[in-house]
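One structure is given here, and the rest of the page talks about it.
Presenting chain A:
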Amino acid sequence: MATQVFKIPNTIKKDAKFTFCPGCDHGVAVRLVAECLEELGVIDNTIAVCGIGCSVTIYDFIDMDALEAPHGRSVAEATGVKRAKPDKFVFTYSGDGDYASIGLAEGMHAALRGEKITSICINNTTYGMTGGQLGPTTMLGQVTTTSPTGRNIEYYGYPIKLAEHIALCDGTAFSARVSLDTVANIKKAKQAIKKAFEVQLKGLGYSFVEILSTCPTNWRMTPDKAHERVQNEMMQVFKPGIYKDVTVENV
Partner candidate 1 sequence: MEKDFIIAGFGGQGVLLAGEVLANAFMLDDKNVTWYPSYGAEMRGGTVNCSVVMSDTEVSAVQKAKAEFITVLNQASFDKFVSCVKKGGSIIVNSSLAAIKKTREDINYIFVPITKLAQEKLGNIKMANILALGVLSRVSKLVSLETLEKALYTVIPPHRANLIPKNIEALKLGYEYDLLKV
Partner candidate 2 sequence: MVECLTNKKVLMKGNYAIANAAVLAGCQCYFGYPITPQSEIGEFMSGKMQELGRAYVSAESELAAINMTIGACSTGVKAMSSSSSCAVALMQEALSYATTDELPVVLVSVMRGGPGLGNIYPSQGDYTQAVKGGGNGDYRTIVLAPSTVQECADLTYKAFYLAQKYRNPTILLADGLLGQMMEPVEFKEYPYPEVDNSSWRLSGTKDHKARIIRSYGPLADDRCVFLEKLFDKYKKLEENETEWEEIGTEDADVVLVSFGSTSRNVKTAVKMCREKGIKAGFFRPITLFPFPNKRLKELSKTVKKFITVEVNMGQMVDDVRLAVNGVVPVELIHKGVGAPPDPEVIFKQIEELI
């Protein structure tokens, strides 16, 4: 008798067409979110709030109610949704440009208030949709369309380490950074997303997952090379790990 080992989650729209660039990890991240929503049985009680950038298209893939926020304001809008309807499952999905730059105040204050929502943030060290400009997570030395000679400290300052910062906020119940560079890490990433969602369902506070992701197009790399960069460069600075988990002592 055949055993099914792979299927598209029921939470993915039947007519969804893949629109991300080849080798982009957004597709994997969206799928992991879809799987977690399915496994936790919350999809029909979910309201997602999407940031502006490549991440906004999550509402084209996952079969759920969604609200599209102005750039940087997804966490504020999610706060409004959750405060209006505390029994709904509410998460935001946005990129680093959205969350870590223009929306940093919203993210941090939601964490400080302990809003019972989950934020997923894709860190690909660049503004992807607008064509690969320097962003808040762009790494030292990284060449982008607005750092043509590479990011140097004197001129551009430092990139932000989101998972660590969010973990410092007292209202944060869970904060983790994960990577999608290997199958093993993809599994870990899914565990983290699921944990973040469960933390919300238990009403423990704000939960946050930063996902290290490729942007082969703007990095001018093949998918393979892009994942090598994630391993060799990004993971050395943006170290994967669980930075806060109130369900476990001494993380």
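Keep in mind how these were chosen: all candidates are chains of the complex that A comes from, given by their letters.
Criterion: contacts are C-beta pairs under 8 Å (C-beta built on N, C-alpha and C of every residue); 3 or more make two chains touch, one makes a residue touch a chain; residues count from 1.
Here the structure is a predicted model, which means the values were calculated and not measured.
Touch between chain A and the candidates 1 or 2 in this complex is found for 2 only.
Those residues of chain A lying in contact with candidate 2 across their complex are 13, 43-47, 49, 56, 59, 63-70, 72-73, 76-85, 88-89, 105-106, 109, 113.
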